[in-house]
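Coming up: subunit A.
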Amino acid sequence: MPEITMPKLSDTMIEGTLLRWCKKTGESVLIGDLLAEVETDKATMEMEAFEEGVLTEIFVEEGAKVLVGAPIALILGKNEKKETVPSSSPMKQAATTAHKAPLGEPSKIALETSHQAVPRNAQEPPVRILASPLARKLAVERGLRLETIATQGTGPSGRILAADVINAPLIPKGSLDQDGASRRAPILPTVMSDNPHTEVGLTNMRQIIAQRLLTSKTEIPHFYLSIEIDAAPLVAFRKEFNATGNKITFNDIILLAVARAAIEKPKINAAFGTTSIFEYESVNLCVAIALEDGLVTPVIRNAQNKSLQEISAAVKDLAIRAREKKLKPEEFAGGTITVSNLGAYGIDQFFAIINPPQAVILAVGAIVKKPVVNAHDQIVVGERLAITLSGDHRVVDGALAADYLSALKKWLESPRRLLVL
Partner candidate 1 sequence: MTRIMTPTTTDLDQAAYAPINQAWSEEEKIHALREMLRIRRFEQQALKFYNQGKMGGFLHLYIGQESVAVGAASLMNGHDEIITAYRDHGHALAVGMSMEECMAELFGKATGCSKGKGGSMHFFAPDKHYWGGHGIVAGQVPLGLGLAFALKYRAIPGCALCFLGDGAINQGVFAESLNLAALWELPIVFLIENNGYSMGTSLERSSSIATCLAERAAGFKMDWDVVNGSHLYALRAKLHEVMAKARSTSRPSLLEITTYRYYGHSIADANHKKYRTPEEIEAYKKNYDPISSWQEQLMQEGILSQALLESLDEAAKLEAAGSVDFAEASPWPEPSTLFRDVYAEVDQGSEAGRLGRHFFSDLNAA
Partner candidate 2 sequence: MPLITYRTALNQAFAEELSRDESVFLMGEEVAQYNGAYKVTEGLWERFGSKRIIDTPISEAAFLGLGVGAAMMGLRPVIELMFWSFAYVGFDQIINNAGCIRYMSGGLINIPMVIRGPANGGTSVGATHSHTPENLLASTPGLKVVAPATPYDAKGLMIASIRDQDTVCFMENTLLYGNIGKVPEGSYSIPLGVADIKREGTDVSFIAHGRAVLTALEAAEMLQAEYGISAEVVDLRSIRPLDEEAIFTSITKTHRVVLIDENKPFCGVSAQIASMIAEQAFDELDAPILRVTALDAPAIYSMPLEKLQLPTAERIIQKTLTLF
C-alpha cells in the first residue's frame, strides 16, 4: 500500500505533530530512510520509511497535528500507480484540511475540521456492521467492539453471529497493526528438499489460540510465583471421599479450593480494563481442557457456591461436550480465573500464559513423592504438589498474589473444609 499513515510511536499515542519532513516530494526513498520527525505526547520521535519508492505526495504540512492512522504521504514504488483514494474516511479529511490551519491551535482545529469534514451528501454511506442481537449482547458483555471482528461474521451477508463473538480474540487484531509489531515480517519455516514436511492447516481454534497467546505474552507484564503444597492431606481426603461412591479427581478439589480462596482474597478475582480494574463478585472458573486441535477453556460459573460433586460433574460434562464440540457460546463467556493442570502428564511445575483479560492463571503440577524436612528437622518421605501463579502485574502485585497462594495452600492442606458450603 503506497499510503503512509501516522504511526503509533508509543503505546499511549493518539495523535502526533508532524514537526519536520526529512524528504521532499519527488525524492526517492529507501527502506530505513528517515521520513519525518514526529512529536508525540512523550517525546520527539524519528519516523522511518518502511516502503521503497518515490515520495510522490505529502498530505500533511509541517506543524500539523494528525491522528494516529491518518494518511500523511504517498510513496509509490516502481510499478505502482496512484489509486483514487476514497474520501470516505473522516480521519483523512482531518489530515488534508488540517495542514491549511495556522500553527498554534492544532488540537482545536483538528477537531473542528474533522467535524466539518463529514458533509452529508459528499460521502459514501459508512459500512454497517451486521450482527445478530445475541451477538451484540455477547460482544458488550465481553467488552469487544464489533468493528474489530467485522470481517469474521459467518452468518448470511457476513452477519456476525454469537459463535463469532465467542471465538473472537479479546484483544482485537487491529491493535497489533498499530503497534507495528505485526509489521515485522514473520520468520517462516524453510522448505527443505532433504527434509520433507506435511503442512497442517491452521484450524479456526488454532488461529485464535495463536492470536490470543501472542497478545497475552507480548502485552501483559507477567510475573510468576510458585508455592509447594503438602499433598498428603489431599491424597487422604480424596481416598476417603471417593470411598463412599464419588469419583472426584484431584483437579476437582483444586478447582473448588481455588474458588474458595479467591472469595477470601477477592482482589485476585479481577480483570484489567485499561482505565480501571474490574473486581468480580463471583468466581467463574475457566477449566483448561485439552482437545486434539487445541485448548479450550469453558467456564464453571459461581464455582464458590458449588459442592465438590457439582464441580466434578460439571468438569466431566464440559470435557465430554468439549470433545463432541457441543459447548455453547455462553459457556465460554465470563471466566474470571483459569486453572490449567498438567499433573496427569507428569509435569512437576510449569508457568502458564494468562488468559486475557483475567488477572491470574494457576498452573498445577503433579503430586510427587520426595524427601522433605519435617517439623522435627528429619528427612522423611513427603508428597508435594507445586502450584505456580502467573499474574498480570498491572492488576495484581507480588504481595497480593503471595497472600492468595497462601490462602489456597491452607485450603488444600485442610481439604475437609471444602465440604462446608
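As a convention for this text, a contact is a pair of C-beta atoms (placed from the backbone, for glycine too) under 8 Å apart; a residue touches a chain by one contact, two chains touch by 3 or more; residues count from 1.
The candidates were selected such that all candidates are chains of the complex that A comes from, given by their letters.
Everything numeric in this text was worked out from a predicted model, so none of it was measured.
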{"item": "Of 1 or 2, the one touching subunit A somewhere in this complex", "value": "2"}
{"item": "Contact footprint of candidate 2 on subunit A as seen in their complex", "value": "132-137, 155-156, 161-162"}
